[in-house]
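Only one protein chain is missing; all other protein chains are in place.
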Amino acid sequence: MKKTYRDGHPALRALVFVVLLLGSAAFIVPLLWTLSTALKTNEEIAQDPTRLIPAKPTLENFPEAWSALPFGTFVTNTVFVTLVATFGTILSASLVAYGFARFQFWGRNALFYTMLATMMLPGQVTQIPVFMIWRTLGAIDTFVPLTLPALLGGGAFNIFLLRQFFMSIPRELDEAMLLDGASYFGIWWRLILPLSTPAVATIVVFSFIGNWDNFEGPLIYLNSPENYTVSIGLRMFQDTFGTNLGQLMAATLVHITPTIILFLLAQRYFIKGVAISGMGGR
Amino acid sequence: MVGCRRIVDCPPDKVCLRYMAWGNPEQLGVEQEMIDRFNGQNPDLHVRLFRVPGSAYGQKMVLMLASRTAPDVLRVDHYNFPALAAKGYFQDLTEFAKKDTGFREGDFFPTAIDEGKIGDRLYGLNALFGGVIMYYNKTLFKQAGLEDPYELWKRGEWTWERYRQTAKALTRFDAQGKPRVFGTAIPPFPATSVAVWGFGGDLMSPDMKKSEVDSDGTVRAYQFLADLVWKDHVAPTPAQGANSAFAFESGKLGMTFDWMGMTPRFRKVVKSFDWDVCPTPKGTAPRSNVIKGNQLVVSANSRHPEAAWRFIRFLTSEPTETRLCAEIRRAFPTRIGVANSPAFLKTDQAPFNTRAFVQSAEGGRTLPINERWGEWTQIFNSEVDNLLAGRERDARTVLRRAKARIDAALAEDPGF
Partner (left out) sequence: MALSTSVRRWTQRPSFWGFLFVTPWLIGFLLFTAGPMLTSLWISLHKYDLHTMEYVGGENYRRLFSKDPLFWKSLKLTVTYALFSVPLGILGSLSIAMLLNQKVRGIPLFRTFFYLPSLVPAVASAILWQWVFNAENGALNLGLAIFGFAGPQWLQDENWALPAFVLMSLWGIGGGRMIIFLAGLQGISETYYEAARIDGASPWQQFRRVTLPLLSPVMFFNLILGIIGSFQTFTSAYVMTGGGPNNATLFYALYLFRNAFEYFKLGKASALAWILFVILLAITLVQFGLSKRWVHYEGDSR
């Protein structure tokens, strides 16, 4: 399946289309089950959980789920946190990655490896100390622990990813701009970022989805129900006495809809970077 | 600006308390109702409810207790209670109880009060108390022409062997040999202790330093349970029972052992068959049912322990228990008076055998829960799972191995 067709060969394109169709079907099946469960009454879920087409489809789970908890507030909170964190992540991660990718300075490699190393220690053992730090700063039950880290680099994952992309951009382009008198900030803003549109779009998608779905963070740092996010709300449907599957699936579907839309919209940024080609043949 | 929002929720002239409990949205709605009533009756106090999703409750609770940011009043699952109390997280309530003239230990079931004690100091008041009871599908019983098990129990004939025969009569397979109805299902641990105690066995020595899981009674009990699945084929295998395929509410299960607190859920979800409750089968030991509660505690870092005590008293008071236990049936009352009151015993919807709840509680024992409960039950269950999942057939071998591993773990320094 490792073909690199560009255009032409209509028969092969049709084959690709068929493969895409089949693959999508396979990947979409679990989601169809989620949809079908969301449309079932609780009795039917109890009696026949694995049936794909509900016998008595109903929309009651959706308004019930919405009114069971203050989802309006949850959504507002989640939107706020997600937007701030995503925006902050793109700005700071790209800046830091630019520093790691393009510059030589004392301790660069050590700092880079240290940054990677922060991903290697399981979070469970740092949870309590980190919590205590935020508590000393008086940030418990605010959105600060969920948003400030985004401005301070946005996470090793994003920095590492962008660094890899930036190192693929030919240096000659930088040097050309420097000769024209651009500042390093200018190079970052006007050359590196625009040429990395697919990478930046990727980070936007990941960051948005990551923050939108983030459960651990809000669970640990938020106390007042007015501050809760949607992911906590979703978890409430699962309790010790049996999950209310219908409402959980309905709420889940509504919850992932914005991420689906975002993903679809982000597609137009997955375009080929235009002028990456080397100056002169390689 | 970056999300520095702080919710100021405390009216300036009142003492504010925070209360943390788990539950699904509906159950938390009831909690809020209780809180509103309390706030109304106590104008100098204001209680706020912390809602935490049940599946993450333990983690959040531990984090808050460890960082001394815990709410004033918490509901703690009894499985965790001894371990957390040992860390000094909870207020000693003994003095509050002594000074409170309205509080009399005699009003409560002894097992309920004792669960909240560490040594002879009181650290928690029991709430969401209850035990294991047997739910049965009356419609299936009628179709199989079987006598009502509660009648059998009243005559003393509801034994384990009778239970097995009944399960056989209820189980039905279709023409291809696939199961249509199962007579019963193996309950999850620790509800299986009903069988263990019923057969005269035990889980732990009285001092809880050594396990007794290889005793004759325990071995017989687990062999009985495993045989229900693998020899008699009257209970689903783990694979067959996965994804609630034979859950009680599906109507495909004749009898199931479950907590008393499941009643509201069954009331809501079961529409297609008649059902009722009955105590678990009588074994050789006089008291063999499992009872267990959850403790309402005051956190050690609370600044208003007196007010918190008043709130806990309210949550375990007669009117509250009448609402929670008699009307909604989410739990069994800790107060003897409420349990025997007409409000609790009279009902116009299933389950109708309300006295069975009282009889089950009276015939119950508490589980051997101490600080090491989490550790040794993990070992125990992973071994027993081999037996119940059919990977091994002999209970004695499995339980001997379990005992060896549990004893080794318990003998170790707990910090390691």
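Read from first to last, the chains carry the letters A and B; within each, the first residue is number 1.
In this text, a contact is a pair of C-beta atoms (placed from the backbone, for glycine too) under 8 Å apart; a residue touches a chain by one contact, two chains touch by 3 or more.
In this text, all values refer to a predicted model and were calculated from it rather than measured experimentally.
Looking at the complex as a whole, the chain kept out of the display touches A, B.
The set of chain A residues touching the chain not shown comprises 1-7, 13, 16-17, 19-20, 23-24, 27-31, 33-34, 49-50, 92, 95-96, 98-106, 108, 111, 113-122, 124-126, 129-130, 133, 149, 151-153, 157, 159-161, 164-171, 184, 188, 196, 198-199, 201-202, 205-206, 209, 213, 215, 231, 234-235, 238, 243, 245, 248-249, 252, 255-256, 259-260, 263-264, 267-268, 270-278, 281-282.
Think of the hidden chain as still there; on chain B it touches residues 55, 58-59, 62, 65-66, 83, 86-88, 237-240, 242-243, 245, 374-375, 378, 382, 385-386, 389, 391, 413-416.
Everything below uses one rule, namely that only the chains that are shown with their structure count from here on.
Touching chain A in their complex are the following residues of chain B: 2-7, 9, 22-28, 49-56, 59-60, 63, 66-67, 69, 243-245, 247, 249-251, 261-262, 265, 268-269, 271-272. Against chain B, the residues of chain A that register as touching in their complex are 42-43, 46-50, 68-69, 80-81, 84, 127-128, 131-132, 135, 140-144, 146-148, 151, 215, 219-220, 223-228, 232, 235-242, 244.
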